[in-house]
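A single structure is presented below for examination.
The other protein chains are all here in position, but one chain of the complex has been omitted.
Coming up: chain A.
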Amino acid sequence: MGILVNKDSKVIVQGMTGREGASHSRAMKEFGTQVVAGVTPGKGGTDFEGWPVFNSVAEAKAATGANVSIIFVPPAGAADAVLEAAHAGIPLIVLITEGVPTIDMMKAVQEVKALDAASRAGGGQGIRLIGGNCPGLVTNGEAKVGIMPNRIYEKPGRIGLISRSGTLTYEAAKLLNDAGLGTSTTVGIGGDPVIGTTFADVLPMFEADPDTDAVIVIGEIGGADEEAAAEYIAAHMKKPVVAFISGRSAPAGKRMGHAGAIIMGNVGTPESKLAAFGAANVPVADTMPQIIDLVKQALKL
């Protein structure tokens, strides 16, 4: 049920023994995720709170059959950690780390895409990177590979959620939860300029997912990912999509926290995003709670 991760996903944590890695490994386990091992170079052969720790992703994969890796490695080594997982053949890699240099991400994303294409050409399932600077992903009731608070996912449902912003993902998931709608899968794609997976990459998965009835896209100023998503929706989506754009009052030229949240020239303005969604007949909520009303209208609930 849901997309990308489920109760059968076997997850390793790169950087498990660090502060963030440790606390989120515990929270993922509490959620019910099958966390099977940690990877910390130099600590191979040790045990961390009951989990075996390996020196490399390849060793961890060979020993556990892991098919997902979540990365909590600091920025300087984060892109390298992605490449290690990709070359070890982990089909789903989730990079949580914030502040990875953009050039490192350019190189890593390109290499992951080449490995993905080679894997698919050889009949494999491909390799996908989610993030960096993202909260991860959750298939409600099954598995969380991320850092979202567990309790906003009390009620599994049939709404797919894709977001560039971590906190707004939480906000939307909670609103859906409280409205009794719940989520199928939540995918936080991250707010950086160069990320592994975009809205337009995730939309076809939700379109094909029998457990998702409608999709919410939470975008923000900067870049043209929302415009690309709108184009894809207009051309290919049969399921209803509802959007929200954050930072509509942000001034041009100022970077709003996220490295990607900046209006440069005429690119990345809220007007351009609203116009694109308008042209694709995607309703855009003015406020977060209004998202729920629009979803209900779209599904005639």
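Note that in this section a residue touches a chain if its C-beta (ideal position, glycine included) is under 8 Å from a C-beta of that chain, and two chains touch if they have at least 3 such contacts; residues count from 1.
Basically, contacts and distances are computed from a predicted model.
When the unshown chain is looked up in UniProt, the name that turns up among "Methylmalonyl-CoA mutase family protein", "Bifunctional protein PyrR", "(2Fe-2S)-binding protein" or "Succinate--CoA ligase [ADP-forming] subunit beta" is "Succinate--CoA ligase [ADP-forming] subunit beta".
In the complete complex, the residue from A:K29, A:K107 or A:K296 that touches the missing chain is A:K107. Checked against the hidden chain, the listed residues A:P91, A:G247 or A:P283 yield one contact partner: A:G247. In the full complex, chain A makes contact with the omitted chain through residues 23, 75-76, 99-104, 106-107, 109-111, 147-149, 163-171, 174, 191, 193-194, 218, 220-225, 228, 246-251, 254-261, 265-266, 286-289.
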